[in-house]
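Taken from a larger complex, these chains appear in their original positions, while the remainder are omitted.
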Amino acid sequence: MKRLDLILSERELDKLLEALDAAGAPGYSVMRHVTGRGRSGSTVSEGMEFSGLGANAHVIVFCEDALLPALRSAVQPLLEYFGGVAYTSEAAPLL
Amino acid sequence: MQSSLVLQNLLSPAILFFFLGVLAVVVGSDLEIPAPLPKLFSLYLLLSIGFRGGVELAHSSLNPTVLITIGAAITMAVLVPLICFWVLRWRFNVFDSAAIAAAYGSISAVTFITAESFLKVLKIRSDGFMVAALALMESPAIIVGLLLVRLMASGKGASKQQAGWGAVLHEAFLNSSVFLLVGSLLIGILVADFSPVGVEKMEPFTGKLFYGALCFFLLDMGIVAAQRLGDLRKAGTFLVVFAVLMPLFNASLGLAAAQLLHLSQGNALLFMVLSASASYIAVPAAMRMTVPEANPSLYISSSLGITFPFNIIFGIPLYMALVQRFIPPQAVL
């Protein structure tokens, strides 16, 4: 199985989750209030969270390998337009 | 006169707590107001200012001056970004220029609130409909900003697929700060008209507590503003100068309009402050979505790192001095 880590601005979180739902993700977990620095050098800090720009969100999806292409097409347009990162790694169910 | 106004402003708790926040960053203290506490205070301030403005609005009659003032405010919100864009194009590309221009055409609610507090100390009245003006000045600049991009950037590297107008209007009129402000304003009007007991019961929360909460929030704003200062070195001198001179120019426009409209001294100050202030909440959020090509650190650090502190520290007393010089104390309204 695969583990998918998506990190992007929480402003686009709802759009991303809809895209994941539509692409058939079996489930996901979301951590908000994530800060960080991106490739552009722009920093997302906790101090700016009250502003309209908000912080980042970190979305984790555990899924079958076969689902990956569908998820890729689902998140690609969002990440390209708004920025953010997406990485996969190997995972195995514990139970 | 003017220097005493400056001093009176500098030594108010609100500004002193702002300085304390700045100082915390400068000396490297680990003082911080963790999220989401700043959000609590900003929601509270918007709700309270909206509600109280609505209550006052309900008590004042809907005379032509009210409508004309609000019309003038909206005109400013359209005019200012056009002028700013024209100035900014000397140095910045279309995307950055449009985004910064939109920020300066829109308003900063906290600057408005700080000016209102300043008026209260001087015991100068202002009217509830200025809160309506505040609410209605947030959105137009967002639309102007995007129109500028659409008209001026044809082919100039606008490779990104464009956000639809529906999304833009949604962002402009339904973003959380406009929504809460307008919503609370309408609630204030309804409650004042139909449930006067409700006004009384809200008072300790929306009224008494207000100034202290403002100070607490400004402590955080001081921290945040100081953290942005580093970005400015990257932005360059032009933007720094712009972020100080442009508010002065916009305030003068506001003063001229206030004189034309025979606004009272209090309303005139608020009108100038609305014209001079720049948005660092609604506009950045909208620009990020509609003009992703623009560099957010430019419009945020100039509006939040320079224009905001400049306005609350020097701008407000300076504009007040101009008001006292050019607007007769007993205005028609």
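The chains carry the letters A and B, assigned in the order they are written, with residues numbered from 1 in each.
Note that a residue touches a chain if its C-beta (ideal position, glycine included) is under 8 Å from a C-beta of that chain, and two chains touch if they have at least 3 such contacts.
What you are looking at is a predicted structure, and each value in this text was computed from that prediction instead of being measured.
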> One each is shown, so how many of each labelled chain does the full complex really have?
Replying inline: A x3, B x3
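Convention: only the chains that are shown with their structure count from here on.
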>> Quick check: how many Å separate the C-alpha centres of subunit A and subunit B?
In response: 33
>> Please output the residues of subunit A touching subunit B within their complex, sorted ascending.
In response: 9, 11, 33, 42, 45-55, 81-83
>> Can you tell me which positions in subunit B touch subunit A when the two form their complex?
In response: 32, 34-36, 38-39, 41-42, 160-161, 175-177, 220, 223-224, 227, 280-286, 288-289, 292, 295-297, 300, 304
